[in-house]
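Heads up, one of the protein chains got dropped from this complex, but the rest are sitting where they should.
A, B and C are the chain letters, set down in written order, and residue numbers restart from 1 in every chain.
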Amino acid sequence: MPGRNHLFVPGPTNIPERIRRAMDVPLEDHRAGDFPDFAKPLFEDIKKIFQTSAGQVFIFNSSGTGGWEAAITNTLSPGDGVLQSRFGQFSHLWAELCRKHAMEVTLVEAPWGEAVPYERYAEILKADTAHKIKAVLVTHNETATGVTSDIPRVRKILDDLKHPALLMIDGVSAIGCIDFRMDEWGVDIAVSGSQKGLMLPTGLGLVGVSQKALEWRKTAKCHRAYFDFDDQLRMNADGWFPYTPAMTLIRGLRESINMLLEEGLPNVYARHARYAEAVRKGVAAWGLELCARDPASYSNTVSAIVVPMNKNANDVVKNAYARYNLSLGGGLGDVAGKVFRIGHMGDLNEIMVLSALAGTEMALRDSGIDVAPGSGVGAASEYLRTTLKPA
Amino acid sequence: MPGRNHLFVPGPTNIPERIRRAMDVPLEDHRAGDFPDFAKPLFEDIKKIFQTSAGQVFIFNSSGTGGWEAAITNTLSPGDGVLQSRFGQFSHLWAELCRKHAMEVTLVEAPWGEAVPYERYAEILKADTAHKIKAVLVTHNETATGVTSDIPRVRKILDDLKHPALLMIDGVSAIGCIDFRMDEWGVDIAVSGSQKGLMLPTGLGLVGVSQKALEWRKTAKCHRAYFDFDDQLRMNADGWFPYTPAMTLIRGLRESINMLLEEGLPNVYARHARYAEAVRKGVAAWGLELCARDPASYSNTVSAIVVPMNKNANDVVKNAYARYNLSLGGGLGDVAGKVFRIGHMGDLNEIMVLSALAGTEMALRDSGIDVAPGSGVGAASEYLRTTLKPA
Amino acid sequence: MPGRNHLFVPGPTNIPERIRRAMDVPLEDHRAGDFPDFAKPLFEDIKKIFQTSAGQVFIFNSSGTGGWEAAITNTLSPGDGVLQSRFGQFSHLWAELCRKHAMEVTLVEAPWGEAVPYERYAEILKADTAHKIKAVLVTHNETATGVTSDIPRVRKILDDLKHPALLMIDGVSAIGCIDFRMDEWGVDIAVSGSQKGLMLPTGLGLVGVSQKALEWRKTAKCHRAYFDFDDQLRMNADGWFPYTPAMTLIRGLRESINMLLEEGLPNVYARHARYAEAVRKGVAAWGLELCARDPASYSNTVSAIVVPMNKNANDVVKNAYARYNLSLGGGLGDVAGKVFRIGHMGDLNEIMVLSALAGTEMALRDSGIDVAPGSGVGAASEYLRTTLKPA
Partner (left out) sequence: MPGRNHLFVPGPTNIPERIRRAMDVPLEDHRAGDFPDFAKPLFEDIKKIFQTSAGQVFIFNSSGTGGWEAAITNTLSPGDGVLQSRFGQFSHLWAELCRKHAMEVTLVEAPWGEAVPYERYAEILKADTAHKIKAVLVTHNETATGVTSDIPRVRKILDDLKHPALLMIDGVSAIGCIDFRMDEWGVDIAVSGSQKGLMLPTGLGLVGVSQKALEWRKTAKCHRAYFDFDDQLRMNADGWFPYTPAMTLIRGLRESINMLLEEGLPNVYARHARYAEAVRKGVAAWGLELCARDPASYSNTVSAIVVPMNKNANDVVKNAYARYNLSLGGGLGDVAGKVFRIGHMGDLNEIMVLSALAGTEMALRDSGIDVAPGSGVGAASEYLRTTLKPA
């Protein structure tokens, strides 16, 4: 099949050439005497991406799912209360994982397409005068629905109630794309993975941990070993990893951090916002709607697009892939068949965004959804063109 | 600058991943005992791309310009007559090269945008009863104007007149993209380079040579050494090169040939024709015109697009590159500032073609050329969508 | 620093060019419709490397340490008895991990340099008439000391006693290098990692599981989620992974399996044996001794070499790295400073083995250990030369 694949799933994202080359290296001795010269600055700089200076960021050989497990098992004990809202596949899965680790999960169902139900969170936490809830979970950016929740607002609920629960954030499809301020927002644990905003292959789970959360590990009774913060803390301090690190990915992570800091995080966030808005202009021009209901919670990294009632969103995904080598995200869980998703995060530029829309337009028409050819691209391109700032 | 460069100059073209990996190899001993096991099939298979079985194809470490020189110096003598038509920058340059090698060039000026002036060629050759013209040159696909000439028609002129001149073709931006039949069309020398239809980096000059042309080397008095056919003939026969070959490119060439033969040359040509037509649909939707005047000679590898009289085509190219990381071709020589060019050859698929149009649309509007946003993409995408054959 | 690093730590090992290229790919959609066409044969073929047809092999984004955790948590319950012998750093660490998961570990201390204490295992298991010991752990190849234990012999102990405990093997530095027959030897769980015999970067934990062990997961009460066999079983059946797989490594794994099967596992094992013997010839020529005491348990993947009493093995490692860019393994745990290690596993040939010895000779002399220059290389090379079979 000639030409390249057009990768617009909401992760993994496109690897920039610089990172690709940084990973194309022979293997190395991770116990070499000069290894800490490499690792120590890395441990410092990854913290900048999480916008934390008070906390730590641990790097695991795992996916983001492993990060979820690390968050829970290092700070909580079996039977502890966990508050989570289920409004998409990934908030659903984190709650499931908590249950597997014997947490008492208070699961608040919310419509898929909405953000965290702040009011319900507030009510539940207010009612929890015994502080049985030890952790409040928020999926910052629900990848299944393209909805971003307001972390400071959740923080404020906890603060107002003086509730001591840890605030744990799934930042997998947000960190490195959407503004995320671990320290300023009072986040206790933030989980991410390598294959989204960090523009790397899958294989690293990154977990930002506040000092408060680190303290909790001392009383947490969940069994843990592979994901134990203790081993990381002890070894990282001297520039080592507790077991063999996934060095090709970690060499890529070094370059990823370099790129993000060179561009500047505010610029990175603004770029994602602008591209997301362009995609939304395109969707509007097609006459279609987003799964996300409230513009305030539109995601800047993924748009889940609802197909007309009598159509199957999976057809769009299939046609895009089979006919045009365009990889879109399908609907997951409760919205399977109802939405398809365009990932617009990571290493993108204007024309790449337009290429996703151009391919999607064709796939929509192939699937019997009558959008005007060129309409989405035209709306998006005019927005992009007129909002471009000179370099 | 985030995201990838969008390369739509008319060469170099995009390297497919398979070829990129094939070239990412350690260096090797080109005198190793098993080297001929690799080289001999290569020498055979490259002939298939030229559609010759009677001739030879020589592989030089050079650009296509070197191939031009090889063609002339191996078959002609100083003072020999050469017939060439000047209707673009590359036909111009080949004629210049002939002059540097002391050929007597009969240069037929033709409007840039037209094909070889067949009638004038016929007249001149008819008048050349003394057969002072030893070589008839045709730039098969003039990259500067997006015009493809009719090689069999030139052959017929020679045949009808029983004129013995060698028929020499510049196939640099044609071979591997546009149907080219060296044996069937009676071509004596065909020159190509690695960075166009072969989807490789620049660095290889490929020269197809008929038995008749090979015979002529015995009387040709031009001095030659680096490009001497003799050395190639003698060494290639046993699977060697006369001097150190550019092995990374040659490993890539092996993969390139594999890919072209796997897809099948007729499919490759049809794909190029279809993408070219899509681009032309886009240009028409913009209300712009091609530099090429006669639809019969529209190039399937490059479209030179004329901007309105009061506009500067260089602005389009500059804006495309500076604002969107889109590389278009500028106007060269006589059409500088008047046309810009979209290369659509090599490793492309539908969405890549549309991405070129999407970026060009923005650059046109940035340059004050009022095309409707999405119009070109829409026209092209609908054409591509409805002409796509199931895999 | 000019020239390449010479990587002879006992993992990670050298990546072959074929694998390196196989991993140098753009990212891809792991939910694409044709993904199972890739994944299903992979799930089958990795079983061949473990020599199992009755069992399953699960592929985790983790290191081998994660594989240890998967083995324990999927089959056992807190408080279960585990029998392990501590005779090196890695057998030590697996026991520690079991303790973290609340197992009752019966830890048999054995001298570092010896294999599993078979007699003690037999006695303990015989005494365990209540079958409180649920798992018998064996570190097949103790990477810290260069000692290989006899797995069939441990199996026989269990069989003779009709003891139902699961037999769990750490095969991290053995599988793909040293003969390992999961089915034939009655192994219930075998753990490996990507960065040793599989010649890949670190980042994949591979766990072979017998049907018996799979059955045990139904009653195992350890909490588990990331490493849950259930999710893998269910998803793998249809050619999927339960969460985003580390695709660059997995594309490499495909190529690694191809290479091992092309060479043939018996040939791979024989090659490792021959290179290991060459290293031992070299060590003998130096007048030094191995940490491994019994020739029957000499490891074919790593040799731990004892330095004279008044010398520091760390000096050898430091000099090798700082002066010659040669990466050797240092002594770990109880043998720190007393031994250094040469890894000789994975993608090696004769001259690579000799290069390790040549560099070590210099580093030994630099560290005040008076070996005769060229002695180790000479002894090894003559052995290699005279035992080479024609290709």
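Here is the rule we use: contacts are C-beta pairs under 8 Å (C-beta built on N, C-alpha and C of every residue); 3 or more make two chains touch, one makes a residue touch a chain.
Computed from a predicted model, the values in this text were never measured in an experiment.
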Contacting the left-out chain in the complete assembly, out of B:193, B:282 or B:359: B:193
Hidden partner chain, touching residue among C:226, C:324 or C:340: C:324
Sole residue of B:246, B:302 or B:371 that reaches the chain not shown, by the stated touch rule: B:246
Residue touching the undisplayed chain, where the options are B:9, B:105, B:174 or B:189: B:9
Residues belonging to subunit B that touch the chain removed from view: 4-5, 7, 9, 11-15, 20, 23-24, 26-33, 61-66, 68-69, 73, 78, 96-97, 100-102, 193, 195, 201-203, 222-228, 242-249, 318, 321-322, 327, 329-330
Missing-partner contacts on subunit C, residue numbers: 1-4, 6, 14, 16-17, 24, 263, 271, 322-326, 347-352, 354-355, 358-359, 361-362, 365-366, 372-379, 381-382, 384-385, 388, 391
Residue ranges of subunit A at the interface with the undisplayed chain: 17, 21, 24-26
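Keep this in mind: only the chains that are shown with their structure count from here on.
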Same-site or different-site touching of subunit A by its copy subunit B, using the half cut: same
Chain whose mean Cα position lies farthest from subunit C: B
Chains most often in contact, by C-beta pairs: A-C
Most central chain, judged by mean C-alpha position against the global CA mean: A
For subunit A paired with subunit C, centre-to-centre distance based on mean C-alpha positions, whole Å: 34
Subunit A and subunit B: spacing of chain centres that average the CA atoms, whole Å: 46
Multi-partner residues of subunit C (each touching 2 or more other chains): 24, 26
